[in-house]
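All protein chains but one are shown at their positions in the complex.
Let's look at chain A:
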Amino acid sequence: MKNNKTGLVFFPAFDWAISPTHPEREERLLYTRDQIFEEGVLDLPEIEEYAPRLATIHDIARVHFCVPRVQSQVTEAHLIAAGSATLLADAIVHGELKNGFALVRPPGHHAMRVVHGNRGFCNINNEAILVEYLRRHHGIKRIAIVDSDVHHGDGTQDIFYHDPDVLFISFHQDGRTIYPGTGFPNELGGPGAYARTINIPLPPGLGDETFHYVVDNLILPILEDFKPEFIINSAGQDNHFTDPLGSMRFTARGYAEFTRKLNPHLAVLEGGYAIETALPYVNLAILLALAGHDYSYVREPEWPGTMPENPERVARVQRVVEQLRNVWENRDRVDLDKIFGTGTFYQRRKHIYYDTDYIEEEQLERVRRCPNCPGYITIDSRADHGYGHPNRVFCVSIPFTACGACQTEAYDAYEQARGLAQYQFVYLQDKSTDTFLAFDRDKGQEWVSEGPKVGE
């Protein structure tokens, strides 16, 4: 019998906050709790609430290079948020649930592959941890992440930029007007994963109607072509018309309709800081949409009705949609050498600012352009905390589907970096064997983390 239930993990982390008055604080999901409880939603037979569980340190190490180690960048609350997503994914894969909603704090989509501290309220990336977990534990290969937060999901983009099997689509307020200032249509993925990253910047003030134009004319057709085995919605609620950080005009109903059309396997809460005027209603509407219930009675008190859109802005969106559809349709015909050059390695320099922890990071990322696999990646990262010497680390990442040559070369790169005095820490992340190494120069020690074998 096919189960038709929607799973929910509600983990508001009522005893965890970045700081007492920070927008990402205990109060964030308080009114959502009240609304969901009062509606009696959890008594509906189609909805099943699960107790949260903790992700393992190994689940994090499979994705991130946490400096100096995982334990120093994550609290238990982070492990619970990430673990709740993997818990629901297990139940979905096993057929206990048709879909799920990890309504959890803290969020994660600004956390990049290398983690020196907290960025945009995020330390570890819940969706990325989920993706690697699905591949390792359930052998799921093709996965799509659609990010509906008002902010560009730059962390998720960073982690999957060279991964041809993960399609990352983010629509968000134009980066010239909002944190983190990225997410433009020309950011399309590296040479081995071209057009697997799709960014749709939206002009501020845009409402439901144009939002759905993008969904219908770009996002859904691309997903149909890509044929993912699993769809994750990075469900940020800060596109709402009352959000204090964003300037968009989406409504709870707009979000619910999007959820119904996208039909994700799992929605994972990201941002959303209108804790009274948006979150109780948007979260409820999304939950109802996932469960296949009527959400048309969910209406925010300040609901503005449908608003006329600025035609000039709508035209701008239509041009971006057209341009990206072109990119998508011609993705296999483009001359990658023209875009990325012809070297054995493709490399890019990145400057990353940690807005919460005031860290400036400089990165040199290199990916091997391998004809047989997505290629291994190395990152030379230097983080300036504003005091003392900057931290310099070297990271090597071997993809899940690495070829033997890349694997050997990557291990050599790790050994070589261990011999260089400038790196305080050297890391190796071998996703193909699920093994992670970290070398601490001062102590002259190496840690090894080997995950549970598949099926355990």
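Please note the rule applied: a contact is a pair of C-beta atoms (placed from the backbone, for glycine too) under 8 Å apart; a residue touches a chain by one contact, two chains touch by 3 or more; residues count from 1.
The rule is simple: contacts and distances are computed from a predicted model.
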item	value
Undisplayed chain, where the name is taken from the UniProt record, one of "Hydantoinase/oxoprolinase", "ABC-type sugar transport system permease subunit", "Anti-sigma regulatory factor" or "YciI family protein"	"Hydantoinase/oxoprolinase"
Candidate in contact with the missing chain, chosen from A:N4, A:Q71, A:S296 or A:Q422	A:S296
Of A:L30, A:L220, A:V327 or A:A405, the residue in touch with the unshown chain	A:L30
Hidden partner chain, touching residue among A:A85, A:I145, A:L188 or A:L284	A:L284
Interface with the unshown chain - residue positions in chain A	9-16, 20-21, 25-27, 30-31, 33-35, 37-41, 43-44, 49-54, 75-77, 80, 244, 276, 280-281, 284, 288, 293-301
